[in-house]
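A single protein chain has been omitted from the complex, and every remaining protein chain is retained in its original position.
So, chain A:
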Amino acid sequence: MTDTITPHTPTLTAKDFATDQEVRWCPGCGDYSILAQVQKVMPTLGIPKEDIVIVSGIGCSSRFPYYMNTYGMHSIHGRATAVASGLKAARPALSVWIVTGDGDALSIGGNHTIHLLRRNFDVNILLFNNQIYGLTKGQYSPTSEEHKITKSTPMGSIDHPFNPLALAMGADASFIARTMDRDPKHLQAMLLRSAAHKGASFLEIYQNCNIFNDGAFEIFTEKNSKPEEAIFLEQGKPLVFGANQNKGIKLDGFKPVIVHLEEGASTDDLWIHDEHDFYKAQILIRMFDDPSLQGHLPRPFGVFYQTERACYEDVMAMQIDEAFAKTGPGDLDKLLRGKETWTIG
């Protein structure tokens, strides 16, 4: 599989996926861009919009279903993944999208997230990570950096943050990717890849909360720093970055190191990205150091890992088919009668 998926020729347009509801995110919120890209991508998937369901939990991002003219449920905090599991088990043919945030998916709903991933329901998780609680007005989240000063941590947060992709990898997710709200093209490509993956796809989207955590990701998203701080993964290509594409990542044993191509390093020595490599994916996912530190590694974006594994809902349906094949459709009268009866005349 490559990073570019050929979209279907759309019969619908982005407009067909917009609802009559007024979008109520704060002006300048990163969610607007994500909504726009999702609305652009949806018509190209070749899926009738009645077969698409967007399930969300609670949080700013979780208002998403109201703005998508598909089926949708705005459920309760942290439980979108569990609602979607039941829905997908009930109706495997539906295209189910879970829109969630860092608090929703990793804090209150952390349990359901990991269990959905290990079960590998064929759903798409869009994790809007803004490293802050927006809807409750600015407390730190499970992805907030240590020492962060927020309303609930006036002396700085003492929580160690999650690396969301490492968590997904630990739960044996079958598709793990990262993108950002400020790179619409990359975001669209990642949405297409998520949709194309059969199994649970986990797409982390860096999303700027311009009210409570403005600029959290600007080092990765802004023109002047992006080339040096973000590295874009492409299948079969070497890990190269830098304003002049002059830097690369090489593996020194199990340790990724930066090499400078103009200083004699060859692209032949560089790490060639293979998204199907289970072991290297774990190293790549751990390229997650603090971008304010000297000598840190760039943050990767793209598809880190992809594999094929049986989906829960398919095996569940297969067991029912097996039971049918063995005994025929259930006979209620036979069940109610059981094996041992007696008659009173």
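As a working rule, a residue touches a chain if its C-beta (ideal position, glycine included) is under 8 Å from a C-beta of that chain, and two chains touch if they have at least 3 such contacts; residues count from 1.
The definition used in the following text is that contacts and distances are computed from a predicted model.
Entry comment: the absent subunit's protein name, as recorded by UniProt, is "2-oxoacid:acceptor oxidoreductase subunit alpha", drawn from "Acyl-CoA dehydrogenase", "Sulfur-oxidizing protein SoxX", "2-oxoacid:acceptor oxidoreductase subunit alpha" or "ABC transporter ATP-binding protein". Remark: the omitted chain is touched by one listed residue; of A:P27, A:G264 or A:G338 this is A:G338.
The chain omitted from view is touched by exactly one of A:C26, A:M73, A:A196 or A:I283, namely A:M73.
When the missing chain is restored to the complex, the residue among A:P43, A:P65, A:G103 or A:G199 that touches it is A:P65. The chain that is not drawn here is touched, among residues A:H115, A:K198 or A:K250, by A:H115. Across the interface with the omitted chain, chain A contributes residues 19, 21, 48-51, 53, 55, 58, 65-66, 68-76, 79, 82-91, 93-94, 111-112, 115, 316, 319-320, 322-324, 326-330, 332-333, 335-338, 340-345.
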